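One protein chain omitted, others in place.
== chain A ==
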């Protein structure tokens, strides 16, 4: 993990002092709410429906056990005993008093964490995939460059008042698990034949009201130019991005307006002026940062472990969990374990209690190397677990409601907090998530359905990434009543796509039945081993539409 040096420490400490002063000036009335707003947003503080919310940055989703314990302390001391992990690998606390925020930030700073730029019209937390450094299919560990970007973008004075928020993700695996194509800048890291690191730069992705996947503007950019190239993109955006309409202000609108080629030319022209200067990255800096991400001392373990094999055979529930919730590790004898934060009705997606956080922190130390990851699907990951420890780990996780074997399945729902918390939301997404999880709680059925992502957003801001869910649900308000529009065929990863609307929206209570009908159509048409999204791609949305709505008509007619 990256450890702060003196400068990093001094920066977050100074930042806490600065914000403490700003909060005091706000409370005394010296600062108006209008002036305070961007200051608090750039320190992670939102005003929600019932209280302030604090969003803490978890850079590229990596936490140490001690950091997770600090988050537990915040959940208990300043919130209602839990936190909510987000799709951008951060954590949110929903019931915060403004007066206490400086103390919370102090606690974070003391644990090498912060909430800087987790909101506001600036560069947000740099994200990557949860299995960085350990995944079997990884080309290069993306974390050193993610950290370098984090530092570069932190309080970069030129780019703190952009037209709109700006999200950057970096990935370097066969499967893109960081949804990089839905980002303002998506970076794909790979190697050329000589082994040199190169970047593919994609710009203009984003969900929200106008869902667009980003497009490539630069192939084979040598890694030394990462910062200058991103700087060129941001400068073009800062100068020419629209500021007259909040909904047209993301970079994706500028890219579309200019056309991707003209936009790319503009960036290249800017970049020509600044490349090869002092901002070009050095091998020395890369090495300094990469040193923090060295592989831990893995044991040499045989790939075959008779005890592990025996438990798999003896305990079917364990076997199902292993199959669903573990991922291949690049080191023989190890696995990465995903802890589901979606147990079903008992807790909303992404919510983790302080007690659970402490358990996970302890387990990471007991069985791993004291490290935890946050997945963009809102789950937690223990990246380095010996296969021989999986059984004992699983037993403990089960007693803490963290072993639901549903990763990648229908009930592994991604959802925003919705109208229960968020003041932007037009509908309550959590009750819909809960109703779906309740309706489809039969594990055999879920496993039979196989890989299927379901994403729910409570409003068009699309924080639940509904456009890239295989099934997407979007809450819309119609004259004060909540309705939910369903899309199908969306996907994240290498074959990303935006889902298509199947037809008129449903009332909240009708959603589970609509999902049920979609699933019936899928089961009727699917070929052997075909995933839901592949069936949609093969047969189109018409049969699904028919399956969902025709029966609806029939029912209305029958009852008429």
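Rule of thumb we're sticking to: a residue touches a chain if its C-beta (ideal position, glycine included) is under 8 Å from a C-beta of that chain, and two chains touch if they have at least 3 such contacts; residues count from 1.
Here, contacts and distances are computed from a predicted model.
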UniProt protein name of the chain not shown, from "Branched-chain amino acid transport system ATP-binding protein", "Oxidoreductase probably involved in sulfite reduction", "Cation:proton antiporter" or "Cysteine desulfurase": "Oxidoreductase probably involved in sulfite reduction"
Absent-chain contact - pick from A:161, A:247 or A:445: A:161
Selected from A:278, A:303, A:528 or A:542 as touching the chain missing from the view: A:278
Selected residue (touches chain absent from view) among A:4, A:152 or A:190: A:152
Chain not shown: contacting residue from A:209, A:239 or A:524: A:239
Absent chain, residues of chain A that touch it: 5, 7, 10-11, 14-15, 17-18, 21-22, 30-31, 35, 38-39, 121, 148, 151-162, 227, 231, 235, 238-239, 243, 273, 278-279, 281-282, 284-285, 288
